[in-house]
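Every protein chain of the complex appears in place save one, which is left out.
So, chain A:
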């Protein structure tokens, strides 16, 4: 007997009625039929932003990805290879530079 009560609202609530795909309920379905569904060519194109498999998730399901952006490249540092190359070129053209 099917449960006709509204499915539990996601933790974030009011008014959101979209629940996760119930595909798992149909695990009894013949494997070949499931494959056929996929073969019906209904996948989105490769370069499209995909539909998410779930509607809601918490921070636990998000990647930390901390410290991925650097600003220190713009510090007053002229000791890298490229700076040395530039220094040498300027010297070659007669510019005198104090060594740091």
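Heads up, the rule we're going with is that a contact is a pair of C-beta atoms (placed from the backbone, for glycine too) under 8 Å apart; a residue touches a chain by one contact, two chains touch by 3 or more; residues count from 1.
What we mean here is this: contacts and distances are computed from a predicted model.
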Per UniProt record, name of the chain withheld from view ["PCI domain-containing protein 2", "Golgin subfamily A member 7/ERF4 domain-containing protein", "Protein phosphatase" or "Large ribosomal subunit protein uL1"]: "PCI domain-containing protein 2"
Touching residues (missing chain, whole complex) on chain A: 2, 4, 7, 10, 12, 14-19, 21-23, 26, 29-30, 33-34, 36-37, 40-42, 44-45, 47-57, 61-63, 65, 67-71, 73-74, 76, 78, 80, 82-83, 85-87, 89-90, 93, 95, 97-98
